[in-house]
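Following: one structure in structure tokens, then a few remarks.
Here the complex is missing one protein chain, while the rest keep their positions.
Letters A and B name the chains as they come in the text, with residue numbers starting at 1 for each one.
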Amino acid sequence: MSKKATIIVFSSDLDKVLAAFNIALGAASAQMQVTMFFTFWGLNVIRKKKSGVSKKDFTRKAFGIINKGGENRLKLSRFNMGGVGAGLIKRLMDRLKMPRLKEMISMTNDMGVKFIACTTTMELMGIDKEAMLPEVKGFAGVATYIDEASQSEINLFI
Amino acid sequence: MSKKATIIVFSSDLDKVLAAFNIALGAASAQMQVTMFFTFWGLNVIRKKKSGVSKKDFTRKAFGIINKGGENRLKLSRFNMGGVGAGLIKRLMDRLKMPRLKEMISMTNDMGVKFIACTTTMELMGIDKEAMLPEVKGFAGVATYIDEASQSEINLFI
Partner (left out) sequence: MSKKATIIVFSSDLDKVLAAFNIALGAASAQMQVTMFFTFWGLNVIRKKKSGVSKKDFTRKAFGIINKGGENRLKLSRFNMGGVGAGLIKRLMDRLKMPRLKEMISMTNDMGVKFIACTTTMELMGIDKEAMLPEVKGFAGVATYIDEASQSEINLFI
């Protein structure tokens, strides 16, 4: 039976998210069964660009205005400087012919990595299934996470 | 023998701490033996609200003034905006009838999750055992952590 890796993507910092996908790709390349569990800010990584919140109560609407989805919006955890730092990193990645995050998401999906969106956070933030990228096929809560993680050789919280 | 999960709570960001307790609750519900090891800023989560530092040398006193305990003080890692973001999240949790952090601490404790406070950080910051919530029964250093973690199926650093 193949080994397993389960990665919680909690952060939406571009640098951390790139690390998460690199590790997922590495594990999938080594024939591991990989699950990425997106929760909290990490949900923004797998949301469509124009997706808003579906629940129109004031609080979630207000939160939806500041907390937008789309992989091209992500910031660096350090030296972001209003996007300059994130731009530098993207330029460096282009020059070295490294794939951009958008391509990494699709490569990772092609290699059979399972993307799961945390339903508790989706409820909290008023985000619908329709707002998610088509690559996201699983929707689940903490019980599913624990089930996967307790069988995994590699567990990370990113 | 039941499976084990060991979670280091290093952060005191409200969002990350909520994730830590959610995972702990999920693991305990799945009959795992769960240990939460609170260190560095994470110690603030399990400190009583009015607790100060006990050691009165200048450096620790100065640090104690800026670094206060109490679960109601925690900030968001993003969009905190002077407490507005944290307030929004709390309002959303209330509306969805999700338990507040304070209740989660007591639920987690009731389910048999073991809370351990890191003695090295307590010494560093001049915090006494008396400053801790009554739920905290274990006080230990890294050797105890390693012993637990090396037997755990799930290890996370949050």
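Here is the rule we go by: a contact is a pair of C-beta atoms (placed from the backbone, for glycine too) under 8 Å apart; a residue touches a chain by one contact, two chains touch by 3 or more.
What you see is a predicted model; the values in this text were computed from it and never measured.
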Absent chain, residues of chain A that touch it: 3, 5, 15-16, 19, 22-23, 25-27, 29-30, 32, 77-79, 85, 88-89, 91-93, 95-96, 98, 153-158
Chain B residues that touch the omitted chain in the full complex: 8, 10, 12, 39-41, 57, 59-60, 62-63, 66-67, 120, 123-125, 141-143, 145-147, 149-152, 155-157
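The rule is short, and it goes like this: only the chains that are shown with their structure count from here on.
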Rounded Å distance between chain A and chain B, as computed from the means of their C-alpha atoms: 25
